[in-house]
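Please see the structure below; I have some questions.
Only a single protein chain was left out; the remaining protein chains are all shown in position.
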Amino acid sequence: MSTEQTVLGNETQEYFINMGPQHPSTHGVLRLLLTLDGEIIRKVEPHMGYIHRSIEKMCEKDSYQQIVHLTDRMDYLSCHINNEAVCLTVEMGLQLEIPERVKVIRTIISELTRLASHQLWWGVMGMDLGAITGFLYGFRDRELITDIFEETCGARLTMNYNVPGGLMFDIHPNFQKRTKEFLAYFKKKLPEYEELLTGNVIFEERTKGIGYISKEDVISYGVTGPSGRGSGFACDIRKLHPYSAYDRVEFKEILYNEGDSYARYMVRMDEMKESMHIIDQLIDNIPEGDYKAKTKAVIKLPAGEYYQRVETARGELGVYIISDNKKSPYRVKFRSPGFSNLSALDTMAKGCKIADLVAMMSTLDLVIPDIDR
Amino acid sequence: MNNDQIKEKVLKWFPDAEIPAEAGQFLNVIVTPEILHPLAEKLRYDKETHFDYLFCLSGVDWVSNLMVVYHLTSTNLGHEIVLKVKIADRENPEVDTVCDLWKTAEFHEREVYDLFGVKFKNHPDLRRILLEDDWEGFPMRKDYTDEANIVEL
Amino acid sequence: MRIIKNIGQYFGEIFHAIKSLLTGMKITGYYFFHPKEIVTQQYPENRDTLKMFDRFRGEVVLIHDSNNEHRCTGCSACELACPNGTIEIINKKEIDPETGKSTKAIDQFVYHLSMCTFCNLCIIACPTDAIKMAQTFEHSVFDRSKLTKVLNNPGSKLMPGIRE
Partner (left out) sequence: MILLNFSIYDFSDFINSIDTWLVETFSPTIGHLIGLVLVGTCFLLFTALLGLSLVYIERKVCAFFQQRLGPMRVGPFGTAQTIADIIKLIFKESLITKQSDKFLFNLAAFVIMMAPFIVLSAIPFAKGLQALDMDIGLFFIISVSSIGVTGILLAGWSSNNKYSLIGAMRSGAQIVSYELSVAISLMTIVILTGSLQLSEIIASQSNGWWIFKGNIPAIIAFVIYIIASTAETNRGPFDMAEAESEITAGFHTEYSGIKFAYFFLAEYVNFFIISAVGATVFFGGWMPLHIGDATFFNNAMDFIPPIIWFFGKVAVIMYFLMWFKWTFPRLRIDQLLTLEWKYLLPISIVNLLLMSIVALKGWHW
């Protein structure tokens, strides 16, 4: 900054701006303390915790069945995957044999969740860049997925469809039909997304080369999910440690090496196609069987430590449960993807402009309850 | 490297490190605060171990002591290890930061400080992260009481 | 030569830019001229046709049959399963008119809708299928106390044969 000052020959003064907690593009109550030089960002200091509900502490009082519904409220856009993560951890501790049917249904719904999350993200990304129309289109298509969820799981957002050992109830008879209808519909709509934003010259100008982060930094900051894969960090837990039915489906791990906003955007766009591909493979092959393994009414995990990693729509979610053989866990830790992703924002944003920061935050796809827990 | 080789290597570097015999999900290495940073540094930069990705950092209150747990993995070699540092001093728990090795630790250590009160030496910006700055006590500790906010069901 | 190439590039860029902008306008233009594709639902007006899915979780209700009998034995399994203390079961002692033995029966099944997270755990915990989720969703009231409901109808009884 000193060079610029001497070049300009006049003194410039840095100033601070509070972006948030109430701001249209922080997508929740996140506060960013920006140090600015004109419009150029010198430093971004995130302040979070505005909706910290201490879910980890609450878990220490709850039974294992009850923990699941709390995770709905962390990353509410990939709530099913969060539920699944907890259930998988508990099942690992109990060494339960999970029916194949459950695994496949979980995978399908996980991928639908991912699709819904990415649709919403796409809409919000457009809105942050000023293309408000995209927001409505994203929500229009997401509505159809939430309808599927509502019919099968009983809720649109906080579904709580998993219980340790399986699912709360079997899929709705309409589930397969509706899902196939949706896939047929969305395969037509996804190219519209591309035409409206991806190829747009203004969009390309706004995202290409903006918010660069190197692969080393991404690994060091623990930026996972599509944000990490945009920098070439192969971190897809579905590939690294396959869980549920991911070991039997064929899909690509989307990797881009550019590390800029556009790469992160493209990862998600391509991931939507991969998600549809995964559902395509599974939707007609749901095996018959029970929707739930037999569990006791009061679950006690054997004493020990259990760690399960899953891939949510935002990245790697880790569930770390320490049990002391009681009906509530001794300690639960959620390694939420948003928390680590946010920490890299400062590195990305240095030297960019305010408008770029908004685009960057969109490409990180932050969900604030996920960060604050 | 498989778990046995890593175990051998760690013990060669630091014979004091305690490695529980029972096979869990990961290879556990329990160390004291003094040797945490040197060990972490070796694990991070040694070509054979190359643990470059810290995917989870959590604090645990074992009542008798506090513990900070580091889940590490290597992005190119694929092996995993769990480093645990046992801090006996509950009143003034201190451990070296690993921010310089894995930048993600910066936020995660702030969280552990916030909720458990573990002070990380040399941390660039050790402040509360989730709770407000004037919060009293460390809520995730087992002896934390708050009659107003914690409702016993 | 280089200048010509540069000029070509300059105009090529402009041409590409305009083309990409027109592609975007094609999409929005299409929807503008196809008002049939409008997805808005006008909520209070469409109340008559609006039907929620069977599994939609609106609120907990205690099922009563036409004889004003329910299936709740007052075992408090739902109370224990609830993560938020939404359900409170107040039991009373009742003398069975046939056998003369005193049995436990519910006096009040109190349900705090304001605390409910609609997680469905109470429903799956219930051993006698006495409660279910209703599909109502218009819960707003002017007074918070109205959200605390007593689910058993006045004078309702336990259905015979449930306790066994």
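Every chain is named by a letter (A, B and C) in the order it is written, and numbering of its residues begins at 1.
Here, a residue touches a chain if its C-beta (ideal position, glycine included) is under 8 Å from a C-beta of that chain, and two chains touch if they have at least 3 such contacts.
Everything numeric in this text was worked out from a predicted model, so none of it was measured.
Shown chains touched by the undisplayed chain in the intact complex: A, C.
Screening C:T28, C:N91 or C:T148 for touch with the missing chain picks out C:T28. Remark: the omitted chain is touched by one listed residue; of A:L144, A:L197, A:V218 or A:I283 this is A:L197. From the options A:V218, A:L301 or A:V358, the residue with contact to the chain not on display is A:V358.
Summarising the interface, chain C meets the missing chain with residues 14, 21, 24-25, 27-29, 31-32, 35, 37-40, 42. Interface with the hidden chain, as seen from chain A, comprises residues 15, 17, 23-25, 39, 126-133, 136-137, 140, 196-197, 200, 202-203, 205-206, 353-356, 358.
We adopt the following convention: only the chains that are shown with their structure count from here on.
Chain geometry summary: the mean Cα position of chain B and that of chain C are 41 Å apart.
Inter-chain centre distance (chain A to chain C, centres taken as mean C-alpha positions): 24 Å.
Shared contact sites, meaning residues of chain A that touch two or more other chains, are absent.
Shown for chain B are the residues that touch two or more other chains, namely 153.
Chain contact summary for the complex, chain C toward chain A: residues 16-17, 20-21, 23-24, 26-28, 39, 52-57, 81, 83, 117-121, 124-125, 133. Residues 24-26, 52-56, 58, 60-61, 69, 71, 75, 78, 102-104, 106-108, 111, 115, 128-132, 139-140, 150, 152-153 of chain B are the ones touching chain A in the complex.
The touching residues of chain A, when paired with chain C in their complex, are 62, 65-66, 68-70, 72, 133, 140, 143, 147, 150-155, 158, 160, 163, 168-169, 172, 192, 195-197, 199-202, 204, 297.
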